[in-house]
Structure formats: structure tokens, C-alpha cells
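In this view, the complex is presented without one of its protein chains, the others remaining in place.
For subunit A:
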């Protein structure tokens, strides 16, 4: 077996393999090439050509795909899933409590009593607020993480932390790591898809789905539910599919002529193949977002028939369709832009959370139900949460707005490999900070990788003299108690 010649950013094949068959040189389509006999079998080693070619996990995975429902802005945990009965009747009382948010560090404030009623649900008897009447029916499938903490209570850095594990910008996102570790099962679709709120993206935009120091092949691809899903995917006006095929054929015949005297430059063949893939993507991607073949019942399940839930429901349904088609990592943003266009309830808590829970409760419940009835929930890991939670006290002299809180907040996971009906960790009786079994964002990331069959403490990428890891250099435990 002869290794192929490559020029990977000036690195040797040794490093290339070491770095995980990353995108240098020939990020195209080993399997297709094999089918077309463009490359010899010897050249077609797994992981050596297409950076997104499916790769073996470290061990048997529990989940095959991740749907990360990102509640951008930071939902309030004590108003949603972290029941704080002791706060009842305390509205307006001044308490001593340490908080740190955008308004800085404080040592006390005026309690804002949770604004929604809690009641128990499911066999596990989970207390859920009236913000989530539909989702409450699924608590027996969900593991709640009540003791989450993060390093920053400021949107910019906290978003980066939740997405890439670091408050410094420039590192690959969780979705990039998953694709780097496992590749994609569907060569005609991106392996890491991001679907944004129609209003706008989150703070820091593309930084949140960047592949950082890894090749761009691992970056998230922004997918739109309407029109052309991907940038430059649709043919320009006046160019039909047949005309484009005509053009690609013409390009390929010129390329074949050019390659005749350059048989030893395999990048040329790879680039030829990338055109065939691009051509296929033009039909595969629109097909994946086309809901015409979904029945009315399914659409209702996701709330697509209701203007309030139409957008998020549509995106949840597309997410399920993408999972169906082998996409590894899908991230949906609930909320975009600034202030009350997302969960960032600084002013009127009720207005804000009623709006965003109202838009997402039914679609998320529908997603869980649909995944379950199709037998897909076992292999699909659903993650819910924002970049932090909110404070028990008021931010301003008047009103119900809460500032950011990274000392303690709630996230939940369901599906692929998760034990349902479980609540892990606690915050204090005000929900100000995690007290029992505190978790860090890194534990959450480690859990996602672990369930996907990747050892979080061994999945590394050599950069800047170090084996870089999503979870950092120190050993990080996944949350084993919530694993089925």
C-alpha cells in the first residue's frame, strides 16, 4: 500500500493522519470516487480523503445524531424546570444573595417570585411550570441537569463557551468536534447544520458555529427552512438544472483533458468529484427541507398549522428529517438578535418567557413524540438549554426582569442513551447557585461526546503544540448517572 502524496498545509501525511484525516488537500468524496473508479482502492483509505467520510467511533455509540435546541439569551431556570417552592410569597422581599450578571457582582436584591404555577407531571412526578404544558408530558423521557454552571455570565463569551467549551474565540464548536470524530453518514448533506431564528442570528454570529483552527469542512452550515437552504446552493435565475448539467459536463471534459498529463496529481480527481457532490447537494438539500411529503397530522404535531409555533415547529420537523438523512449535529436557535427577541428577559420576564416558551413548547414536545413514535429517539440525543440561566432577584428597581446567572442553571437532555425521568444536581433554594453535584459546561460536552461514541478525554486535535480537546487538558467526566 503506497501512501498518497499530499500537501496538507505543508504537513506530512503522518501529521495529516494524526490530525484526523482533516480537510487538507482533498476534501472530497472518497466513497464516490471509489464508486466511479476514479481512484484506486489503495488511495481510498477511510478518513484519508473526505474529512466528512464516516469514521469509526471509539466505542459503541448510544446516539447517532444530536439535536441541540439552543435557547439563546438564557431562559430562567426557576421559572421553568427548577421548582423553588420557598420563593412562593417572597416577591419583593430583599435578600442577601451573591449574583453576577451583566450588571456586575451584587450581594443582594429584591426577589422576583417565579411568575408561573408549577405542577407535577409524569411517573417521575417532575415539577414543571405552566410555561411548558406540552413538554411536561415528556418528563419521563428527560434528564434534567439542575446544577449547570458556566465560566461567564456575559452573552458573547458565554455563547462561545456553550458552543466551543472556551470563553476565548477561535476554537471549534461542539458540532465540529462531533463531525471531526465521526464524519457524516450522508455525503450529500453537511454534517453540522445550524438553523437560525428568522429574526437574526445570535450575538457573535458565525463565531458560534466556527470550526476554529480546524478546516472549514467541519464548520456549521447555516440552513434555511425557506427557499434555498444553503448559501450558493440555488442556481442563478435563468440557469436550469439541465443547463447546469451541460456546464458541469463541459467543465469535467476540460478537466479530464487537463488531467491526462497529470495523473499523479490526485487533487485534480478529487476536485472533479467535488462537482458531482455539489450537483447532488443541490437536490438533496432542498429535498430535506421540503415538507410536502409530511402529512397534516405530523405538521400539527409540530404546531406548523399555528402561526405562533409555525417557525420553530418547521425547524424542528426539518431537524428530524435531517436526522433521518444521517446529519450528525443539528443546532436550532430559539431567539435571535437582541433583548426580547430572545430569552434575555431583562425587562418584563412574563412577556419575554411567555413569548419564547409559547413559540417552542409545542414544537419541542412534538419533536420528542415524533422521534419516539418513529423509533428514532433512542438514537437521537436532544439537548435543551441556553448559555446560562437567570438570577432570583430583580435587575432593576421595578419590574420582573432578571439578570444573567452562570452560577447555576438548568439544561436537559433526552433520547439517545439518556435515562428519562431523572433530575440531577440542585441549586440553592433561590436557584442562585448550584449546590449539589455542580456541573460545568464541559461535563455536558463530555456527555454528548460519550453518548456519540467518542471518548471526550481522548478526542484531540494537534494544534499549537498541543493535543487540543473540546473539554480541555484536564480529565472531564461525562455525567454517567443520567446515562441509560
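Just so we're on the same page, contacts are C-beta pairs under 8 Å (C-beta built on N, C-alpha and C of every residue); 3 or more make two chains touch, one makes a residue touch a chain; residues count from 1.
Here is the rule we go by: contacts and distances are computed from a predicted model.
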Per UniProt record, name of the chain withheld from view ["Aldehyde dehydrogenase", "Transport permease protein", "Planctomycete cytochrome C" or "Extracellular solute-binding protein, family 5"]: "Planctomycete cytochrome C"
Touching the absent chain when the full complex is considered, from A:138, A:315 or A:346: A:346
Sole contact to the chain not displayed, among A:244, A:310 or A:426: A:244
Identified contact with the non-displayed chain, of A:137, A:255 or A:426: A:255
Which residue of A:157, A:186, A:380 or A:405 touches the chain not shown here: A:157
Listed residues A:76, A:134 or A:217, member touching the removed chain: A:217
